[in-house]
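Entry: chain A
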Amino acid sequence: MNKILPGFLALTFVVGLGAFFPSASGAAPKPSGTLTVSAAASLTDVFPVIADAFEKRYPDTEIKFNFAGSSTLMNQVIAGAPVDVIATASESIIQIGVDSELVVRPLRFSKNFLTIAVPLGNPGNISQISDLQQDGLLLGVCDTAVPCGSAAVELFAKNTLEVTAVTRELDVRSVLAKVISGDLDAGIVYVTDVKSAENRVEFVRIPFRENVVTTYPISMVADTREPQLAQRFVNFVRFSTTSQGILRTFGFAKPW
Partner candidate 1 sequence: MKIDANFSVTRGDFRLNIDTIFSAGAVTAVLGPNGSGKSTLLRVLAGLQRIDSGEIVFGDQVVNKAPSIHVVPQERSVGVVFQDYALFPHLCVLDNIAFGPRSLGLSRKASQARAQSQLASLGITDLGPRKPNQISGGQAQRVALARALATEPNVLLLDEPLSALDVQTREGVRAELEKQINGFGGCVVFVTHDPLDAMLLADRVIVLEDGSIAQQGTPSELAARPQTDYVATLMGVNLIRGVADQGVLQVDGGGVLSVPQVELRGAALAVLRPEAITLHLLRPEGSARNVWQGRVRALTPMHDRIRVSIDALPPVVATITHSALADLKLSVGTPIWVSAKTLTIEAFEVGAKKELE
Partner candidate 2 sequence: MRNQRAPLFLLVPGLIALLFLVIPLIALILQTPWEAFPKIISSPQALEALRLSFVVSLAATALAAIFGIPMAWLLAREVLPFTGLLRALVIVPLLLPPVVSGVALLEGLGRRGLVGGFLYDTFGITFPFSTVGVVIATTFVAMPFLVITMEGGFRSLHQRYEDAAATLGASSRRVFFRITMPMVAPAAIAGLVLCWARALGEFGATITFAGNFPGVTQTMPLAVYTALESDRSVAIALSMVLLVVSVGVLVALRGKYLQTRAS
């Protein structure tokens, strides 16, 4: 309780602040328009729910989504895709956009942790992370080109594990799908992924001190045609209790 209270206070403060910004800039009091939001694949389930809440609060707005791997999304922005907001699963990727002045003022809005997804019945008998070193275990990870892959590499290094994966998928959902189908004995995925597939997959918890944290930044794209609305959405995701509450339900951790 003593941990939550200061956070809650801080939250109410910044929510108020966030709501204050648009009106301070002297624009139309009633926000309207359409936003295109590029979001990391791991946000596929949660972002539409947040968008619904946003649209309910501002009825004249509409949010469209473009889900893909974080690097793909950044490549699209670099190539000039008409996107208003980008949310990635990697701070280093969003930093590429900041450095080239394509995105502005990124905010960390959530965190995610890794977990070991195993098929129902746990055929590989995995109970802790070191079990991943077994010979002949079919382990799937993401490719290092995508955030869940570099996080997995970091995870193995942090725990000084010698593991060999049999596949390096290009997005985390493919790893999960192959665990669910039983073709993999284990897959390194996000906590939120197993939550989304609750009854079709089991998971083995990785304790906090062994785990690797993934931070999710969200940012307005510099070239957006709707800068006020885009910033309002960014603030909503980061600061509103509604959005943060939804993120929690989907297993995403607090950003602080």
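If you want to know what made the cut, all candidates are chains of the complex that A comes from, given by their letters.
Following the convention adopted for this analysis, a residue touches a chain if its C-beta (ideal position, glycine included) is under 8 Å from a C-beta of that chain, and two chains touch if they have at least 3 such contacts; residues count from 1.
These numbers come from a predicted model, not from an experiment.
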item	value
Complex member touching chain A, one of 1 or 2	2
Residues of chain A that touch candidate 2 when the two form their complex	69, 71-72, 75, 119, 138, 140, 143-146, 165-170, 174, 178, 181-184
